[in-house]
Structures are given as structure tokens and as C-alpha cells.
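A quick write-up on the structure given underneath.
Left out: one protein chain. Kept in place: all the others.
Chain IDs A and B follow the sequence of writing; residue 1 opens each chain.
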Amino acid sequence: MSDSLLEIKHLHVRFNGFDVEAVSDVNIVVPKGKRVGIIGESGSGKSVTAMSALRLNDERAMRYGKNSEIWFKGENLFEAPPKELARIRGSEIAMIFQDPMSTLNPVFTVGRQIVDVLRTHRPQSYNQAREHVIDSLQSVGIRESARIFGQYPHQLSGGMRQRVMIAMAISSRPSLLIADEPTSALDVTVQASVLETLGSLADELEMSVLMITHDMGVVARFCDEVYVMNHGTVVEYGPASDILTHPVHSYTQQLLASVPRVHPTKH
Amino acid sequence: MITRLRAIGPARTILIVIGLFAVIIAIWPGLFTSNDPHSINSNAILQLPSFAHPFGTDEAGADVLSRILYATRLELSIAVGSMLIGLIIGLPTGLIAGYSSKFVDAAFSGMAAATLAFPLILFAILMVASLGTTTISLVGIIGFLFFPRVFLLIRAQTKSLKEREFVEATRVIGVSSTRILFRHILPNATGPLLNLIPQMMAEALLVEAGLSYLGLGVQLPAATWGTILQNSKRFYVTAPAYAVIAGLTITAAAALLLWAGELISESTNPLKRGRRP
Partner (left out) sequence: MTDENSLLLEIEGLVVNYGGPKNAVDNINLGIAPGETLGLVGESGSGKSSVARAIVGLAPVKGSIRFEGKNLGDLGRSELRSTRSRLQMIFQDPYSTLDPRMRIGDQIAEPLLIHGIFKRSEVRERVAQLLERVELEPSVGSRYPHEFSGGQRQRIAIARAVGLEPRLIICDEPTSALDVSVQAQILKLLSDLQRDQGLTYLFIAHNLAVVRQMCHRVAVMYLGQIVEIGPVEEVFDNPQHDYTKALLDAVLEPDPASRHIKPKISLDLNSPEEIMGVRR
């Protein structure tokens, strides 16, 4: 399909020493400009699936299926040479994770880290890059961007760090952003605000987002379509509004039923 | 039995076997050699290794191999004894310093720092001056070297464990501080000791060799590998094999201990997989 940006086909993942596959025949399509969610609890295989899209799993400790394919812009990433993968990672497909404290380097200022990433993919002078980075810090909602540029990760709150991560991820204008539980560790208001920022950036930059989450609320607020995963397989797929209001698979129904509501509604 | 051995792994099995051998040699050296380590045979001094004397003979004509074997007992006693002293003094003080008020902590830490700062050789001379060149002096000297390390390790562990949720939970329950220290913190703090102990024992061997070299070690007829090495230094031009063998014994034993320590630390720290949803 020409309007799909990423196509994961027949993904199988088996970790060495385990009898059961972590991911079993998963097929996921991320269309251009859309926000696709993968929802599941721990052990569902959702993170492994996301990491597979960028081949970030430790390939010494696991094996992919023989007919698994990851199609991105006309290339099968399983057959791409390392140089090509390195080019794609960070500039065409970017990824952000749950805990920014472990993905940010504690000994460099956050501004410097983003500049380094930017200059890797778009060679330019330090000062040029610095200008761009200060602008992108603004675009992720940080008002005092010049001051924050010079801060170290430990001086920032969780929400700020996550915004820095987002700024870093979008610095090279990737076509696809994979977000693995980016807001799970954040406070209530910060969570909503960061999702809002992500959403408006996605619209503005015409960027697709693959959002991994365990929270149906995130799906409701953020996603256009959602895949529901359980025990390594996709049990249900559809537009977010459909899945939330009329879940078909018993697992999805059970998942939705066990989520408490702030405003209990009548069904 | 075979499957259990396979599970332990070839490296560990070898080390365990060597360790057992060392203990047996220490207890019954006579099992392994028929030569008398104290014999004086002026016809056979400083001979090169041969069938009859696999490690050659020393300046008195005694078989070097049997001297080394008989010295194992003393060597092991020194290594184990000094390690025990380090533990007996360092463990309780580390626990108390890590858990108690800043004042108590400062007092104990000051003591440990002073010990670290005190020159070992000077302490050795003082010990020997008061107790003579005995095994007990050696054990005391080396134990003195060790206890600050145990103290610092246990203190650091205690300090961090003190803040852990399960310790707070026991405080909420109303468990007394003493019980928390010995029943909850101590078992969790001793993990890294498994790594430190073989290291200390290896170091004990090397330090003992150094002290004996300086003449502060035990005197004849008692012998340690260090004193054998010291005896050999006069002859290292004319009979280098003697010194080399003595030195290699010490080095090999220390290396094996360090290797054992590394294997232990690897197996007690498995890489944990993430557990987030």
C-alpha cells in the first residue's frame, strides 16, 4: 500500500532459552500521518514489537521468524545493511522511551546532547545547530528554552526531561516516531500536556506516531487506530473510537472493564 | 551427579577441585610427598628439578616441593585468619556505622580512616616487636590491613539498604533497630563480601610474601611460601629455578583466588530483565 509508512509483517520473536515466542505472527501497519497505538499489559510483547521495528533488540539473545519483514519506505529493514540502519535510526525513524533519566547522558547539558544528535544527521556548525535546538525546545513547550539548553538532566523534572527527549527525537524531522510508554512515569497534568505536545507536533510535522502503552486513556486521548496485544499476538485491531466503545474480543472487553473511571458512565 | 557438575560449569569445577586439594594438602602434606622438608643433605644442595625432586632442592638439600607443600598449612592459616579478623572487626562496625547517627558513624569512620592511613610496615614492625615473629603477628598485621575495607563496604551497603522500602516497612511494623540490623540488613549487605573475601585472601598471600622478604615473617623451622622465597633470594643468580618456583607458587595461588572471586561475583549478579508493563 503506498500510503503506509511502516509495515510489520508476520513478526515472530523468540528469545533464546524460551519455549514460547515473545511475539507471534504480528502484523501492524502504520499509515502516513496517522497515530497508531499498541496496547497491552506487561508480557504482551508490545515493547519487543516496537524495538523490532528499529532492530534494537539484542540479536544475539533472540531470533526473528524466517518470514518476518519490516517494510519502511520500500525497504525491508531485516535485509538492510548496518550503514543503512544507522542512517534511518534517528533521522527517519526516531524513538523515545519511558524513562528519560536512563536515555539522557548525565554528564552533558541537554542542549549539547540534542546538538550532537542533530549534527550527526544534519551536518552544520555548532552555532547553527544551537539555534535550531533552542527553537525546537520552544516547540515542545519549554518556554525558557535558552536557559534549559544549558541545564543538566538531573536539574530537570521528569516532564521536562521527556520534552527534551521529544525535542531530540524530532530534531531531524523523522517521518515516524516510535514512543514506548513515554508518559507512564509522569504526573497527571504533565502526562496530558506531553501527549498534547506530541500530538500537535505530529500534526505540524506530518509525522506518524507508533505509541506503545498499557493505558486505555492514552489510546483514547492520542490514537487514531489501535492494536490490542496479549501474550504476543494481536487480538483485536480497529479505529480507537470503535475499540473503546464496542470491543469485540473478550480480552479487550475485560481490559476495558477493569479500568476504573473518574466519571462512571452508563453503557 | 554429572548434570550437577555440568550446571556448575567447567571453570568452577576446576577451582573447587583445586581448593579441596589445597585444604587436603594443608592437613596432610605427607600424602603427597615422602620427602622430609626439614632434611639436611649437603650432597644435594640447590639441585635443578628432576624426577626425585620435581621442584629441585634448596640450600640445605631439602626437597623444595615438600617444603612448599608443608608450608601450605601455615599459608592458608594466615590467609584465612587475617580474613577472619578483617570480618570480625569490620562487619559489626560497618553495620553500626552505616545505621547509626552521624556522630557514631563519624567516630567509627575516623577509626577506619586512621587505620588506613597508618603505614603497614610500621605497624608490622611494632607487632613483631611486641609479639615476636609468629604466625599470630602475621595474622594480626594483615587483619589490620583488611578490616577498614570490610568496614567501608559494609557501611556503604548498610547506608543504602537503610533507605530501602522493605526496611522502612519493618520500621512501620515496629521492629527494633537491632533486629532490623541483624535480621534484615546484614543478610542483604553481605553479598559483595563474597567477592571481597577471595580478593583479600589473595592479597594476604602477597603481603605475607612481602613481609617475610623483609624478615618480619615467621622464622625457621616454620616455613611459609614467603619465607621460602626469602631464602631463595640469595641464590637467584646461581639457582634461579629455586626463586622462580617459589615466586610462581605464590603468584599462581593468588591468581586462582582472584579468579574464583570473579566467578563468584558473576554468578551472584545475574543480569535482570526489565519488569515494566
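We take it that a contact is a pair of C-beta atoms (placed from the backbone, for glycine too) under 8 Å apart; a residue touches a chain by one contact, two chains touch by 3 or more.
All of these numbers come straight from a predicted model, not from anything done at the bench.
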| item | value |
| --- | --- |
| Chain not shown: contacting residue from A:42, A:76 or A:124 | A:42 |
| Residue among A:60, A:83, A:154 or A:263 touching the omitted chain | A:263 |
| Candidate in contact with the missing chain, chosen from A:54, A:179 or A:240 | A:240 |
| Missing-partner contacts on chain B, residue numbers | 164-166, 168-176, 179, 183-184, 187-188, 275, 277 |
| Residues belonging to chain A that touch the chain removed from view | 41-42, 141-143, 157-160, 163, 187-196, 214-222, 240-241, 244-245, 254-256, 258-265 |
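Note that in this section only the chains that are shown with their structure count from here on.
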| item | value |
| --- | --- |
| Averaged-CA centre spacing for the pair chain B and chain A, given as whole angstrom | 52 |
